[in-house]
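Removed: one protein chain of the complex. Kept in place: all other protein chains.
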Amino acid sequence: MPIYRIAIGTPRDASHPDAIRAALAEFFSMLIFVFAGEGSGMAFSKIPKLSYCFILILDKCLSLISLNLVHNSPYLSLILFIFTRQVKMVISKTEFVDFFVCFLDKLTDNGSTTPAGLVAASLAHAFALFVAVSVGANISGGHVNPAVTFGAFIGGNITLLRGILYWIAQLLGSVVACLLLKFATGGLETSAFSLSSGVSPWNAVVFEIVMTFGLVYTVYATAVDPKKGNVGTIAPIAIGFIVGANILAGGAFDGASMNPAVSFGPAVVSWTWTHQWVYWLGPLIGAAIAAIVYDNIFIGNNAHEPLPNNDF
Amino acid sequence: MPIYRIAIGTPRDASHPDAIRAALAEFFSMLIFVFAGEGSGMAFSKIPKLSYCFILILDKCLSLISLNLVHNSPYLSLILFIFTRQVKMVISKTEFVDFFVCFLDKLTDNGSTTPAGLVAASLAHAFALFVAVSVGANISGGHVNPAVTFGAFIGGNITLLRGILYWIAQLLGSVVACLLLKFATGGLETSAFSLSSGVSPWNAVVFEIVMTFGLVYTVYATAVDPKKGNVGTIAPIAIGFIVGANILAGGAFDGASMNPAVSFGPAVVSWTWTHQWVYWLGPLIGAAIAAIVYDNIFIGNNAHEPLPNNDF
Amino acid sequence: MPIYRIAIGTPRDASHPDAIRAALAEFFSMLIFVFAGEGSGMAFSKIPKLSYCFILILDKCLSLISLNLVHNSPYLSLILFIFTRQVKMVISKTEFVDFFVCFLDKLTDNGSTTPAGLVAASLAHAFALFVAVSVGANISGGHVNPAVTFGAFIGGNITLLRGILYWIAQLLGSVVACLLLKFATGGLETSAFSLSSGVSPWNAVVFEIVMTFGLVYTVYATAVDPKKGNVGTIAPIAIGFIVGANILAGGAFDGASMNPAVSFGPAVVSWTWTHQWVYWLGPLIGAAIAAIVYDNIFIGNNAHEPLPNNDF
Partner (left out) sequence: MPIYRIAIGTPRDASHPDAIRAALAEFFSMLIFVFAGEGSGMAFSKIPKLSYCFILILDKCLSLISLNLVHNSPYLSLILFIFTRQVKMVISKTEFVDFFVCFLDKLTDNGSTTPAGLVAASLAHAFALFVAVSVGANISGGHVNPAVTFGAFIGGNITLLRGILYWIAQLLGSVVACLLLKFATGGLETSAFSLSSGVSPWNAVVFEIVMTFGLVYTVYATAVDPKKGNVGTIAPIAIGFIVGANILAGGAFDGASMNPAVSFGPAVVSWTWTHQWVYWLGPLIGAAIAAIVYDNIFIGNNAHEPLPNNDF
């Protein structure tokens, strides 16, 4: 029933000062969100690699042993000397060092695939998205996500032209946030989203579809639905926290973007486009399904009345 | 006093479009909740085992040493050669490797029994359940839990037939979420709930009873109680967060389900039914106690007036 | 000005059904809070000690080496044999093992003094207290803390007799929660609060005073103050989260109780009374200061009007 609600809008509609103002609000919300979210990812890559530190220790240690050799019995010194030479030769083999570096970096909990790293990423995105939605809620609706804007368009809640304006503002906000991060960190790489080993692009598409379905379903139920009532007060928290929860599930597999703009900014600044399509196709499909499902089943029937004996 | 409120309902009642719509809302809420909750558990098992990585290093290291042997004094080389053979023989013994693997996996913080792992599980469930309750609140009441539905039935807030409809929707939602996870992760195991070593099934039943009592007591106090007032606005947050808090307490002992549907989905998909009864018996008893206690003591007395000089 | 508000109350007042009901609400709130909070502390001590695991590995490893000795050259075997004997002798010295155990347990992040452990304790208490305050808010005011009840008494918001009723319910709730935990975990110790090394009892008293001041000041500003307005809706969250924040600060020094009942329950069940007075004196002083300060400065002046040009 809602399909007739899809609207193109008029150019005048999209150039109205309020539309410009709404697009600006999307820009600033996205900037705030991506700066914290992407920045938290870069913070962990900033932590000095333990492996590097360890190799320095080992080298130092072996040199000191060698220096002491002359003060001891020649024969036993020789054993130690040969042993240290052996170790040094082994260390100089690249293959071994690669394994070892991987081992030590795992040990020190740095990556985003350890529980602590995933918790940090989850909280940074949950908190920042909650805030970004809150600050934009009264001006632009607080989409802060091209997939949400697409879902709103599918459900007939925004015109096509204004939606395109939103998309431009959102993508610009993400790129500017990444440029500011690159500058503020003295040139650190803004790492683009990527798939973990063993995760195929189509696996990732399914992940993004289901997770974005959950996000846009939440947007509809807590913010769009006219029957939302009290739940509307905590809508921005719900929208931020479902992203936080999904990152704990999907973050170790495909980065859990649920948001084409979030993966677009780092891709532009680091100019890495591998699998970028995954982070557009999945979220847009998931958003469309959520919009159609929610709009038809739960909003569509205007005659709907709350169940009388079901009071919570 | 509320026992007469228990109602069977009529078949027409349960086949009303609103009842179907409510069941669909339960289905989607449960799907969103279990996808994030169970997914976060699977994310940590996905992290490549450090132990495997370490054994590769050791093997590589020993091979390189062997290769270098010929370039040194034959006698000392022999010592090293024999030493490495010894180590290799030890490593090939299964018993030793089992111990070692256990040791290394502990060291790298992967399991759900370390503080960081428990925090991640707690946040994933707290955030996702809060959202699942929010999105269902206005349509189905946002039970998202067969035990809550049972508690609502005991307190006379839902009819038997509609409760069965909810149960079916909830269990289906959990199974579909686990199937989607299995597909999206390329076939990873959806790990069923299990008891930690040293925890008997009856210990776990007590855990589930007390934790589910807390959950359903919270549902009654913040969402069902007609005197809930302002607290009703934050009810979904409270319901999600008590589950998060209880997971930090019970998660290391029995997985802290508090929800038969949450343990049913993974059990179906991985077809593991050990101790499944624990995760039904405990929550249902806890929910019934909470419903009876809250309904009789705090709702039953309709003449209740707030205490005059107790204003917070 | 508020001192005249302190009231004894009449026995009839304290035996009124509403007073009994309020005390029952305090009992259940405290039970839910302590079960999750203390349970999360016990969960980490449950995690099998890595040190134990490691010593088993070492022993296994040395035995296997010994077994293999006969198959190799006698002389070199002898060297290895003597080395393993040396290691075994060293390991059997208690002093060494104590150091080693301490080292390994640190390494595996178990205690409550690592960042991940403190985060888990902080979230368990923040989430559970928020819920416990929410569920009690409309019935008893949701004190869930003898210090808060004392602060309410000092500010004239509860009579002496009813306050004593609350204290009894709160202390009982904490003890019952600890007994349930002891039973559900198959007899694990409910660890009492204690001071870290280098923290004197008087240091801890200062900690408890300042932290409980913050907590009771928050209770007054968000729940008691008649001018609280919108902030009242999120009062339970604020009350739970200030405890969570303070645990991250004080947890590593004195356990950060801020609540005599929370330290009373584990002390009764484990019958450990060392420094128990610290967890009564500090919180009660802090609560009294907060009640007097807030009541006199911010509530006392009834003629207070919001500043006209200061709208946030």
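For clarity, chains are labelled A, B and C in written order, and residue numbers in each chain start from 1.
Rule of thumb we're sticking to: contacts are C-beta pairs under 8 Å (C-beta built on N, C-alpha and C of every residue); 3 or more make two chains touch, one makes a residue touch a chain.
Source: prediction; values computed, not measured.
Could you tell me which of A:Ser191, A:Thr233, A:Gln276 or A:Asn296 touches the chain that is not displayed?
If we include the chain that is not displayed, A:Thr233 is the one touching it.
Touching the left-out chain: which of C:Ile6, C:Ile164 or C:Ala245?
C:Ala245
Quickly run down the residues of chain C that touch the omitted chain.
Chain C touches the missing chain through residues 78-79, 82-83, 85-86, 89-90, 93, 95-96, 99-100, 102-103, 106-107, 109, 113-116, 118-119, 122-123, 126, 196-200, 203-204, 206-207, 210-211, 213-214, 217-218, 221-222, 225, 227-231, 233-235, 237-238, 241-242, 244-246, 248-253, 293, 297-298, 301, 304-307, 309-312.
Going by the touch rule given at the top, which residues of chain A touch the chain that is not shown?
Counting only chain A, the missing chain is touched by 7, 17-19, 21-22, 24-25, 28, 31-32, 35-40, 42-44, 46-48, 50, 53-54, 56-57, 60-61, 64-65, 68, 72-73, 76, 79-80, 107-110, 114, 116-117, 119-120, 123-125, 127-128, 130-131, 134-142, 152, 157-159, 162, 180-181, 183-186, 219, 223-224, 226, 232-234, 236-237.
Basically, only the chains that are shown with their structure count from here on.
Measuring centre to centre with C-alpha atoms, which chain is farthest from chain C?
Chain centre farthest from chain C's centre: A.
Could you say what rotation angle superposes chain B on its sequence twin chain C, using C-alpha positions and rounding to the nearest 5°?
Nearest-5 rotation angle for the superposition: 90 degrees.
If you look at chain B, which of its residues touch at least two other chains?
79, 107, 109, 114, 116, 119, 123, 233-235, 237
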